[in-house]
Every structure is written in structure tokens, then in C-alpha cells.
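A single protein chain has been omitted; all remaining protein chains appear in their positions.
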Amino acid sequence: GSDGGSDSGSGSGSGDGGGGEDLAITFIPKNLGNPYFDASQVGGESAAEEFGGTFEQVGPTEATPDSQVSFINTATQQQAGALVVSANDPEAIGSALEQARDIDIPVVTMDSDTNPEYRDVFVAQADAEGIAQAQVDLVAEQIGDEGEVAILSAAANATNQNEWIELMEAELEENHPDIELVDVVYGDDDDQKSFDETAALLQSNPDLAGIISPTTVGIAAAARYLSTSEFQGEVALTGLGTPNQMREYIEDGTVEAFALWNPEELGYLSAYAASALAAGDISGEEGDTFTAGDLGEYTVGADGVVVLGEPTVFDESNIDDFDF
Amino acid sequence: MSTTLSGPSTDGSATAPRTYADSARSPIARLLGTRDAAVLGLLLAVVVYAVAVVPNFDSELTVYFLVLDVAPILLIALPMTLVIVTGEIDLSVASIVAVTSVLFGVLTREGAPIALAAVLAVLAGALAGAVNGLLVTRLGLPSLAVTIGTLALYRGIAVGLLGTTAITDWPETWTDAVTATFGETQIPVIVVPLALAVVAFGLLLHFTSFGRGLFAIGLSSESARFSGVDVERTKLLAFVLTGLVSGVAGVYFTLRYGSSRGDNATGLELQVIAAVLLGGVSIFGGRGAIPGVLGGVLLIGVIGSALRLDGQSANVIQIVTGVLLVLSVVSAALLGWLSRRVRRRPPTAAEAAPPAVPTAGGM
Amino acid sequence: MPTTPGSTVPALRLAEVTKSFGSVVALRSGSLAVDAGSIHALVGENGAGKSTMVKIIAGLYRRDGGTVEFQGQEVDFRSTAEAKAAGIAVIYQEPTLFPDLSVTENLFMGRQPTNRWGRIDRRAMRAEAEAIFTRLGVDIDPDRPADGLSIADQQIIEIAKALSLDARVLVMDEPTAALSGNEVDRLMTVARTLRDAGCAVVFISHRFDEVFDLCDTITVMRDGAYVSTDAVADVTVDEIVRRLVGREVSDLYPKQHAEIGEVLLEVTGLTQPGLFTDIDLTVRAGEIVGLAGLVGAGRSEVAQAVFGVDPYAAGEVRVAGERVPPRDPVTAMDLGLALVPEDRRRHGLVLDAPIGRNITLATRGRLSRGGLLTSRRENATAKEWAARLEVKAAAMDTLAGTLSGGNQQKVVLAKWLSTAPKVLIIDEPTRGIDVGTKSEVHRLLSSLAADGMGILMISSELPEVLGMADRVVVLCEGRKTAELSRAEATPESVMTAATSTATGAGSGPGSTEMEHAS
């Protein structure tokens, strides 16, 4: 929606951040202190360094949309060159983003999208189908394509997780009739909560064969619980995790394999997308192309989505090749 | 000695009747010597400093975002002041915001006209406040414990009602109304209702017999009761008002962020209470004023805004808020202690603690 | 200066001790010398500064000036613990116990007996508690919580606490006020035993029979200052009363003639189990009805129930024929009732609020215009009433708590008179008020009655009741035991009614208030 139109004039002349040179990029992750976003920050920083811009990451301590809005507003006041946001809510931060765009600040969402009308480009880690597919395939393989599985998600409102869960449900129903999804629980991307939810999950579902945790905090907490429980090796665990957090659980056999794209690359690509927008190289239309440094050329897809690539599957054989 | 005491005429005795001043202090001293003046002065100093030092702070947008951000805190701080003045506290306000926001969303989703849904949500807020108030007044339970309980209860209902979903499709006419500005300026339209609310609560607290009752209850609820103040009803009303206004804030929250969610306004209660206490309202009850509270709310908002613009993280803002809060209560004690130091003979523990001294003998 | 009988150093000596609370001078020049092995009476009117002196001795307050010597050494206790450690035990006027803790713990808090590992020896503690209670001849379960104990039992525990200290100086601030006859006897026996063991005992009481029965020496105080010290054998009751009142008592009660009119207040069958039973009362226009009885007879409870701040189980209250609903002081006020409560500091005033606000607290609704109320309006009304009652204060924003007791009482009166009541219930109108103000209040009450107000006056001072009342209603243990006309009311008839109950318990007939003796 448009924003009453009353403030559209005020930003004229301030959208001069265009061009790669001294572009001030502000990253606003879902929350601070989240290793996933620390990794994307590293990527964003190195991209900014490459094209000669400045980089800043600010954000709330809790992953709630209202606190995120304040930081978006501040960036707007500072007339940041470009905004890269991972949304805590598809709608709630919308009007704040619109205000930023009203004064010509390009807005890129990454990792977790808003409704398309609020941003110029969404940099997706992989397309949602691909992510869902990869996780279902992993768990099916590990439990022999039959039995009960459960999902340990992040916050109940997390956009991307909910989308994946929906797709995973569809995929299971369609292609894996012998796998039954018995429960979805929410760990709120909080170590303790995820840990305790795993315990409860195992207790209330004695026949559980596998757990999918499509969030890095969740899978690490679940792995840690499993590694010390009687279910170690009995219940399969897979999902999305960072290699550094999961290494010891791969080593001790708690986890066989899990997937993730490289969040560093995600941040890197997002920063380049922002830069391309600021420079006017792309406008977010389908078919626009831009070059993202070492990652090469990317094309904007439908709805302004740029897809990083397929997720990588990590297992014993390759985990030591990664450090993030 | 047959003077008539019930008539308006003066005493018949030879001496002229006594006369009294309104105040022992000069009007200037009265105006400047208050907590409110201190808070407003501090606010002014912070604003001046920020304008001078923090880049972009002097933009029109700052005012715009500041108003939108502090609106829910300010709204709830007003009735919360009433509650705290009576010596009680309400920790459940943020949960009421969440539950009314969710209710607003669910009702709209189920097809209720949006205006009706808003009214029902606000009424639900009043009901939630009434539950707090009844538990405190009828059962005589401590409000701190009661509202810790309802904090969990109301938040639980909010989260329980919506589960994984968030309701986000709100008509633009409504969401825009909340963030609209006056013409070409960046002054948000909501300053008008906010100002009206401030004035209304200012009048209620300082210029009505209800307000006098609140202060009397906070200073001595027994004396208030013996003087014909309906202590239970007054407190109940304060809680209901708090719930009601929290309901309004819930509707505001929903429309401002275009999203009805169970985790809306998490932690807002602490910000509200911090602002109220910073504004000079005594947690013991009986002392406080709306201008000071307005100052406290704006101070928290301005400091947050300035620090964010200065590139500081949320953590620094938390530290500053906390330190201010502690200082605001400790400063009074510190000053008292210093002035006692100056006196020749230090008091015993009992004298240093007026509340701890048993009432004087002879009764 | 107090004369010191005997040549030895007094166990406790205070000389020209002063103490002020803000603008209130509680003690102008307090002096006292107590010998070991004697019981020393300290008497004085309400507010004479006795309790303040006690609290200075106890280390609860620090004196502003003067000297305190304990066993010949100058001391300056900074806490009650220091005084306790030195060997001074104090029974305060108001019992102070920990309601949640057991009686035994209350006795020994802070100095519990410990075993050799430094742990509290509960068994020893309980045994000692039982021993003390046996010695006092009372039957209190040492394991029960202090919550819910009667004032008398609480007082007993205070006494037991002091006894268990094995102190060299024992100060008792009105320990007998709430005790029944045999409890008083037992206390006296204990006090004598302590004296014979070499302890110095200070005994504060308003009851002269007890004082003359028990004590060896008597010190009189008035208005915060020392007046005299004599051996009990050398003085008479009349002499002491003259000294402590400071003027002829007959000056005090200026009773004015008033036309007695129709019934304004009518109380029938008022009952609240455990507090009062079947109380009937009427007050007519122009009439002052005295409500007499011993302390604890339930008079305040009746007054508070009538006004609606306390509940009652049965009965009815009417003002000028209109029914007053129970538990509803707001309606009671609107119907024309006013209550000046006994406990000024807790019930009468908002101490931390300005006097202007205090005076208009009960009329704040009426003063509003269009729902709004301004300080200007309030102060205008408040000034008028303050002037009428001659409240001594500079400004309307003076905090009520900083006024002297008498002026505080005037503020409370102003508050209630400004409601233009039909019936004024006034509980202990002159408690803690200096002599001058006292007669002002009496004159005021008289003139109010002359103007047609009905007044129900509760007082523990018999002369006040006899001097002021047109009719006297006497309560004993929550029951009405007599209704006497002005002519019938004599000290003897009132005291007989106040001590004569069906059960025969209660204070002995001799335990009258001090003014009785005059």
C-alpha cells in the first residue's frame, strides 16, 4: 500500500547514495547475537569493502518486528545508502520500509522476506521448494522413508520457516506416504526453549523416527539434547545448521547430514544486490541482471527474487571444508 | 463564647481571624523545585545536546518516528500513573496490548466490521483491567503478584488464540490513518489524540475529586477510607482505565505495524513503568504528576532515538534506561542522606527510615 | 533537677534531654534518675513526652541534646541492639511483634540460644519460653504465630521478652493499659521480684492506683519538660494531678446551654460478634452524648461501625430518620454523619498531604464545578475553616504531619465541620493535645451543640465525659451497661458501669484513669 503520499516529497535530493562508491549499507538482521547473521554480516562486510562502500549492522536484541521497526526508522533518518533486512514479520515492518523507499533508499530483504510490495529485491538463500525438498529428502533417507517425524521450528510467526513447513508437509504427503508428520513445535530460536522442546517432543512421541529442524539454533540445540540422551543414533536429526555448530554432532554420530546455504555468501550477495539497486543497475524487475563480485552474475526472478543457489548438504565427508 | 461555627461569618472573638498563604514558597520556587521541572529540564538538555551533536537528529523525521514510537508507551503511562499513585502496580499492560491486538485481528478475520472489532478489543482490554482490579480490591491480593500472574495469562491467551499465524491484511485506510501526517509536514496526526489523552488524564489526576482520592489513597489508604474515599472503587477504576487504554494501544499497535500477533509489545510493561518512575511518580504511591510522566516518556524516547541515530546498539539504550531509572529513585535518597550528613547529629536507623518508625506514642 | 534518693550512682540518669521532630518539640527538657532496686513511676498527660524519652533510652531515637548516663557512664546508643546489649529492656507502648513468626521466635529474635555449632537450639529456646510463661503465670502456646494475639497477650509477650533479657534497667511504657485485673496483679508481682533482685524499673501509667501501689518514686512531666520527683510516700494524688495538668482542672469544661431537639442519630441493636453486642444509642440535636468505658471496651469499634468504615453483623443506624447502609461511609457522610477518629495519624489525616487538601478531602466532591476541582477553590474553603479553628500554620501547603498534635486535631475537625454534619462522632477529642488547645476544643464542641448539632463523644478521660456530656452511655466489654443522665453521672456510677459485666471479668474497679482521682 502507499503511505498517504504526504511525505513523498521530503526525500527528494537525498537519494544520492547511488553508485558503488561510498554507499552506506545498513544490515538489519532479525536479531543480534545470532550466529547465522554474524556469518551474513561477514559476507556483507567483505562485499562492501570490495565495492568501496561502508557497512553497518544494527538491530534489536529480540527478534520482534516492533523493535526492528525502530532500527529501520533510524536508518531512514540517517538516509542510509541502502537497507538489507531480514524480516521478523512480512507485514509489520512494511510501512517502515516504505518510508525508507519514499526517500529513495533501496531496500533488499534477505533470508526472510516481507510482502513483495515493501522491498525492491529479495535475496533468497535458495528457493523455498528447494529447501523444503532438501530437508525432506535428507530425513527420508535417514529413516528409511517410513515412520514418524516432527519439526522443531523457530518462532511460530517466522515467515520463511512457516513457508518451508507448508511445503514440506505437501512434499511428504505427495511423495512419502509412509512418513507421518506428528508434531510441529517452536523453539523461538532460543537455545533453552529449543532444547526443552526437543526433550518434550521425544517424550510425547515415543515412536519418533526423525526430527527436522529448519533453523540453525533449533538444530544445534536438538543435536545437543540428542547427543546426551538415550535416543542418540536412534532418532534421526536433520535440517538447516551451520557447520561450526554441528561439527561435533556429525563427529559423534548424533547427526548424519544436514543442509544449509552459505550465509556468508547470502550476505555478500545481498550487499551486491543493494549496491546494484543504489547504482540504478537494476530496479528489481524480472530479468534484471547484476554481477555479485566473486559469485558471478545473478538474474532477478519473478516477484523480484534473487536466488543464491541450491543448499549445500554437509556430512562427515565435507564438513571440515567449511568454517562458518 | 457563643460563636457560630457553622455560619460563614468570622469568629466573634476580639482578635482578627488568622490568614494563610496558599504556599510557603514563592511561585517560582514551587515551579522549579519539582521533580517534573527536573525531568523536563533534563529532557530539554538531552534534546539540545542531541540536536547539536547527533547527526540527523534535527530532522523532521525524528519527530515523526519519535511520536509513533512513544505513542503506546505514553498512552499506557497515563493510566499507569493513576495506578502507581494509589500505591499499586500493573505489570500486565503489555500482555493486554498483545491480547487485544490478537482479538482485534481474530474478530476482523472472522468478518466483524473493523470499527466494531476495535471497540470490542478495547472493551476486552477494560475487562482484563477489571480482572486485575477485582483481584486486587475484592480479594485484597498484592497487585505485584496478581499482575505477574495475569502478565503470563493474558500473553498466553494472545499466543494461544493465534498460534502460528499473524493477521496482516488490514485495510489501508485504517493503517494509513495511524501513520498519517498533517499535509506536507512530518507531524503525525496522532499527536492530536495523544495530546487530548495527556490533557484528559492531567485533568483527571490533578483537577478532579477522583484524582484527589487517588493521591489520598496512595499516601494513606486508611485515612482516605475514613474521609469518604471509596478506596476499592477508585483503585478498581484505575485498573480498568489502564486495561482500557492498553486496549487502545493494542489497536494502535496492530494498525501501526499492520500485524496482529501474539508477541506484540513484548517487554513494553517495563518501558512504561520505567518512564512513569523516571517522570517522578513514587512507587510508594501518593506522589507524581502528569507533566513529569510526559517528560519521562519523551526522555526515554529521545534518548533511544538519539542513541540509535548515533549508531549505538539496543544494548547501550538499555543500559542508559536502567541507569536513569536507578538514579531517578536513588537521587532523592542520596540528597536526603547528604542533607542529613550536614546536620550535627546523625540519626539512628529508625529515624532515617520514616516508614519504619512506628506511629508516635499516645495512642 | 531530679532529686536522687540514696547516695549511690543511679542506674539510669537523664538530664535535660531534648528531642524535636521537625517543628514538633516532643521533649524540651527531660530529666529522670532511677536507682537500682527501685520502681520509678513516670507520669504525665498524653503527649507529655514520656514515650519519646523511653525511645531515647532504648536507642530508637537519638537525643538532640542533654545527657544520658547508664550506671554512671555517659552513653549514646545508636540502635536498640546497643541498648539491649548494655542491659536495658524496654516494653514499648505499642506492642511490636512479627505476626508471621511463632511466639517463641518473637521472644528470642536476634539473640536466639545457639548450640555449639552456632545453630539455633530450638529445644532450649522453647523450654526457656515455657519457663518464662510459667513464671508469668500465663497460658500462651509458644508455637502459635503471633498473628491474632489479643493486645493483652501481645503485651504479655513484650513483658516476657524484657524478662528473658535479664536486664538491669527495665522500662515499661503503659504496660497495663490493655491488661485485665489479674494480669495486672501478676505483672506487679513480677516487677517487685525484679526490683528485689536489684533491677531498676521505670513504670509509666495513667492509673494512679497502680502507681501508688507499686512504685517507690514518682516523676512528673508536663509539655516535654521535667516537673518534679518525689518519694511516693511524700505526695498525694491531688498534688500530682495539679502538677501534671499545670492549672486548676475546673477551668476545663465550659459547658454551654443548648436546646435539645429531635433525634438525629438512632442506633439499634448494633452487633458485631467478638467486638460489641446489641448496642442502642440515640443522639438528639443540641445534645452531647458521652460514650464512656475502659480502654478496650469497644467504643471505637461502635463508632466506626456506625460511620460505616467497619462492618457490623446486625442492627441498624438511622440519621434524621434515614437509614444509613452498612459499610458505606460515603453515603453516611451524605446523610450528615461525621467521624473524627481516635487515631489521628493513621485514620484522621493524610500526614504527607498539605493541610489544605486534608481539610477539603471530605468535601472535594461538593467543591467541584463541572466535575473540575482547583487548588484555588480548595484553598479558599480550607483557609476559611483553618481560620475559624485557629489552626497555627503559615500556608495551606504545609504538610499535615509537621503540625503539632493539637493543630492536627484542629485540621481533622475542620475537615469534618466543613461537611456541615448533622451528627458529629468524635473519638478521644483531646488525646495528645496540650491543655490550652484542650479547652478550645471543649468550647468548640459546646458551641457546635448549641447550634443544634448532635455530638457523640468518646473519651477515656472521665472528667471530660462528666464535664461535657448531657447524657453518658457506658460500655463494658462491648455491651451497653448503663445510660446516665448528666445528673446521674458521677465518677462512681460511670466506673461501676464500666467495670460491671455479667461475666465479672475485666479490670478491677480500682483501675480508673488518672483523672478519676482528681
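Just so it is clear, A, B and C label the chains in written order, and each chain counts residues from 1 on its own.
Quick note on the criterion: contacts are C-beta pairs under 8 Å (C-beta built on N, C-alpha and C of every residue); 3 or more make two chains touch, one makes a residue touch a chain.
Please note the rule applied: contacts and distances are computed from a predicted model.
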item: "Phosphoribosylformylglycinamidine synthase subunit PurS", "Thiosulfate oxidation carrier protein SoxY", "Autoinducer 2 import system permease protein LsrC" or "Light-independent protochlorophyllide reductase subunit B" - which is the UniProt name of the missing chain; value: "Autoinducer 2 import system permease protein LsrC"
item: Chains shown that the absent chain touches, full complex; value: A, B, C
item: Hidden-chain contact residue, picked from the options B:L135, B:V229 or B:V248; value: B:L135
item: Contact residue for the chain not shown (choose from A:T228, A:T289 or A:N318); value: A:T228
item: Given C:D100, C:D166, C:E259 or C:D280, the one touching the chain that is not displayed; value: C:D100
item: Sites on chain C contacted by the missing partner chain, in the whole complex; value: 59-60, 79-84, 92, 96-101, 105, 109-112, 114, 118-120, 122, 139, 143-145, 147-150, 153, 274
item: Those residues of chain B which, in the complete complex, touch the missing chain; value: 89, 135, 139-142, 144-146, 148-157, 159-160, 162-163, 262, 270, 273-274, 277, 283-284, 313-326, 329-330, 332-334, 337, 349-350, 352-353, 355-358
item: Sites on chain A contacted by the missing partner chain, in the whole complex; value: 31-35, 37-38, 41, 57, 61-62, 156, 183, 185-186, 189-192, 195-197, 199-204, 206, 217, 220-221, 224, 228-231, 244-245, 247-248
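By definition in this document, only the chains that are shown with their structure count from here on.
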item: Chain whose Cα centroid lies nearest the overall Cα centroid; value: B
item: Computed distance of Cα centres, chain C from chain B, in Å; value: 41
item: Shared-contact residues (touching 2 or more other chains) in chain A; value: none
item: Overlap residues in chain C, where contacts from two or more other chains coincide; value: none
item: Interface residues, chain B side, partner chain A - complex; value: 55-56, 59-62, 64-65, 68-69, 159, 163-166, 168-170, 172, 175-176, 179-181, 183-184, 186, 253, 256-259, 261-267, 304-305, 308-309, 311, 313-315, 318
item: In the complex, chain C residues that touch chain B; value: 21, 26, 46-47, 50-52, 54-55, 59-62, 64, 78-80, 92-94, 96, 173, 254, 256, 309, 329-330, 333, 339, 341-353, 356-357, 360-362, 364-365, 367-368, 371-376, 379, 383-384, 386-388, 390-398, 405, 415, 417, 420, 431-432, 443-444, 446-448, 450-451, 453
item: Residues of chain A that touch chain B when the two form their complex; value: 1-4, 6-7, 9-10, 32, 56, 58-62, 64-67, 69-71, 73-74, 76-79, 89-95, 115, 155-157, 162, 184, 186
